[in-house]
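All protein chains of the complex are present and in place, except for one that has been dropped.
What follows is subunit A.
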C-alpha cells in the first residue's frame, strides 16, 4: 500500500459525500468555515462521526444538562467513560448502561455480544474490575416473524460474551411489544469496583508523552457504525450488516487482566477504550479534554487486513482495543505486561502542543485539523417538541362483564409474555462465576453481588415501564427512577445513583422529541426528590422503522449498597406461618396496568401517579426493617399489582399464601399498579412490632394473611395451586422458542 494507492481509493469531498456520511448542508458548510478549506477525505470521515447523533448527542445534549448529577456520594458524574460512586472504606462502584440497538437488530448475536463487550470496556477503562452485568431487552410482538430469531440471537450473544469473560450476568428485564417489531432494544449494563485512589480518567496530559495502542488488531469492521446508529431504519437496513462489529470475548478477558495489571503500576496518564467511532473518538476526546494536540503515525498500528487506508483505520469500530497515554519511559513496563497476555502493543503517536489532530501514514499527512473548534462546533439543536396529551382516566365501566375467577385471571397473567418466566433466557447466562452472587434479579427485587474479598455488597437493578412512558412521558420517566429506587430498597440496599439509557424514536419529530423531553423532566424530578443522581448514561435515538417509533424507553440502571451481602432479603417466602403485610395504600389505579392490557384487552388510561415523598417514606421504612432483621421476604408491587406480587413470592419458594383479607376484593385492589408499595413476609413473633413501627412512621400497613400450603387461597378455599401457576408461567417461553429452528 502506498500513498498513491490510498489516494486512488478516496473520493472527492463534496456536499454529496457529506450527506452520504450523514451530515446536513449547514453542518458541511460549518466544517468548511472552521477549516477555511475543503476537508480531506479522511478529515470529512472524522468530522462526520464526531458530529453524528451517536457521538455528539446533538439533539439530546440541551436536555441532558438539566439532569441532577451531583451528591456527596458522587466521585465522577457524566462525561467520563462511566460514573463513579463512593461506597465507603476507600471503595467505589463504577457503572454505566449503554444501548446496542441498531446492530443487534441487523445481526443479533454479534450486535448483542459487542454491546456487552463495549460496556465492559467503559467500566474497566476507569480501573474497575467488572463484578456484574445486567441487561434490559425489548423485543417485538411474539408473533412477528423476526422476534424468535432475534431473541435467540441476542440471548446467545450476551451469554457467549459474558460467560467467556467471566463476569456474572445477574439479571435484567425482557419485554415484548409490537412497537419494537422493527427496532429491538438491547441495553447492557456493567458494574465494577475500584479503589477510590486508583481511578483512571481519559484527559490526556504531558506534551511529548507516548500514545499507545493495545488489544486486538484493527480491521474494516464497523466503519461508520456510529453513523448507522444515527438514522432511521428502512427495508434495506439488512445491507448495513457489514457495519456491525465482531466480538472476541477471549481477547476482552485478556485485555481486562492486562489493563488491571498495568493499572497497578504507575505507568498510565490516561486511558480510554475505542468504542463508537473507534480511534477517532478516543484520540480526539483524550486530546480535547487535555487541551492538547495529538499526532498519530498509523504505519505501525496493528492491522488485521492489508492495504488499509487512514480513513478506514480512523473509522473502524473493531472491538477490544484501548488507547493509553503513558508516562515517558514506561513503554517497556507496559509492553511486558501486554506481551505476557499475548496482546498487541504499539506506540502510535505522541501528544503535542499544537491542539491539532494530525494523522500520518505512508509518508504523508492525511489529516491536520484543530481539535477544539471541530469538537466545540459539534452541533447542538433545540429541536421543536410537543408534550404528550394527557390520557383520560379509565372508566369503572371497563369492569362490566368481567367474569374471570381470580385463579383464571392469574393464570392468564402469568402466561403472558411480559410476566412469563424468563428461565429460558437466564439459564444461558453464567450468573455465578466469581462466587460472589447472593441474588440474581428474580430471586430478589435487585441483584445482590458481594464486593470481592469483602462482606459488603452492591445491589443492582434495571427498570422501565415503556407503556407508562408512552401514555405520560413525565410520569413514566419518574416512575422508572422510583421503581429502581424501590427495588434497591426492597432488598435492604441504600440507593446511590443511576445510569440512564434513553431509547427513543426520531427526535426530528416534535411528538417524539416531546417524549424525550418529558422523560428527562420526569427522571429529573424523581432523581432530585430521592437524592439519586444520574452519573452516566447513553442516548439512542432514531429507533424507528418506516416511520414507526418504539415506545419511549428511558431504561434506568441503578446501584445501591449493603454493609453485608447476607442481610439482603429476597422475594421467596421463607417458612409457613409468616405474616404477609402490604406496605402502602390499597391499590386503585388500573390505567396502563398489565391487567387492563392482558385481561381486558385495552392499552389506555394514564399511568399510576408517582408521589415521590410517599415513595421515599415507604422505602426508607422497608429498608430500615430489613436492616433490623425483621423481614423474611420482600417484594415491591409492580407489573400486575398486589396479587401478582404475592403469587411471585409464593412461586419463588413453593410456599403458598392464605389471604382472607382479599376475599371479594375489587380488581382495582388486586391488580392496580399504584406506586410506592411493597409486600413483606415477617415472622409471626415480630408482626406486631412491625405494625407499631409502621404506625410510628406514618406508613400504611395491612395484614393480608399468612404463608401456608402450596396454593394461593381465600376464605372460600383454593384460588390457584402453585403447581398450576408455575406450570403456565414456565411453559410460555420455552414453548415459544422451541419453534426456532
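Going forward, a residue touches a chain if its C-beta (ideal position, glycine included) is under 8 Å from a C-beta of that chain, and two chains touch if they have at least 3 such contacts; residues count from 1.
We take it that contacts and distances are computed from a predicted model.
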As a check of understanding, state which of "Sugar ABC transporter permease YjfF", "Gas vesicle protein", "Glycine cleavage system H protein" or "Phosphoribosylformylglycinamidine synthase subunit PurQ" is the UniProt name of the chain not shown. "Phosphoribosylformylglycinamidine synthase subunit PurQ"
Out of A:291, A:373, A:547 or A:654, which is the one that touches the chain we can't see? A:654
Out of A:150, A:565, A:632 or A:680, which residue would touch the omitted chain in the full complex? A:565
Which candidate, A:102, A:138 or A:450, sits in contact with the chain we can't see? A:450
I'm checking contacts with the chain that's been left out. Which of A:43, A:317 or A:430 qualifies? A:430
Pick out the residues on subunit A that sit against the missing chain. 156, 159-160, 163-166, 248-251, 253-254, 341-342, 426-438, 450, 452, 565-566, 654, 730
